[in-house]
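As structure tokens, the structure follows; a few thoughts come after it.
Take a look at chain A:
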Amino acid sequence: MNPILAEIYSTVIPSAPYVIAAYALIWIILLVYVVIIMRGNQKAQKQMMLLEEQLAELKAGK
Partner candidate 1 sequence: MGKSKGASPKLPEVGQWPDKIAPAVAIAGIVLTTLGFLMAFFYVPPVAGAAVDGVELIGGMMVANKLLISQKIFYFHMPVAMVSFVALAFSCYYGVRFLMTREWRYDTCSAIAIEIALVFVVATMATGEMWTRFEWGVWWTWEPRLTTYLVLMLIVIAYFVLRSAVDEPERRGVFCSVIAIIATIDVPICFAITRLIPSSIHPVVLREGGMSGEMGMCVALVAAGMFCIGFALYRARFGQVRLAQRVEAMKESLED
Partner candidate 2 sequence: MADRKKEKLQESGRSAICARPSTFAQYKTLLMKDLKQEFRTKDMIVSMGIYAVLVIVVFGVALSFAKPGSEFLEVSGGLLWSLVVFTSLLGLNRSFSHEMENGCMEGMLLAPLDRGAVFLAKMTSNVVFLLIVEVVAVPLYWLFFSSYATPADTAWMMIIPLLVGTVGIAGIGTLLSTITTRTRGKDVLLALLFVPVIFPLLYACVSATTAVLIGGDVVADTLMVSLVLAVGYDVIMILASWILYEFVVSA
């Protein structure tokens, strides 16, 4: 590769980790939030099931 071209592209390789990290971090942060939402949803669903069972018991008891 000729020296001028090398200099033109000189920042590409050193900056690559930072660029990749920046893009990865955005998606990781958003993904973490999605996971939090999904876990909250699962927890609520589980509790809902328990409540339904309890309700059924109450009805059977009456």
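The rule is short, and it goes like this: a contact is a pair of C-beta atoms (placed from the backbone, for glycine too) under 8 Å apart; a residue touches a chain by one contact, two chains touch by 3 or more; residues count from 1.
On how the list was made: all candidates are chains of the complex that A comes from, given by their letters.
All values reported here derive from a predicted model rather than from experimental measurement.
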Pick from 1 or 2, the complex member that touches chain A: 1
Chain A - residues contacting candidate 1, complex: 2-5, 7-12, 14-16, 18-19, 21-23, 25-26, 29-30, 33-34, 37, 40-41, 43-45, 47-48, 51, 54-55, 58
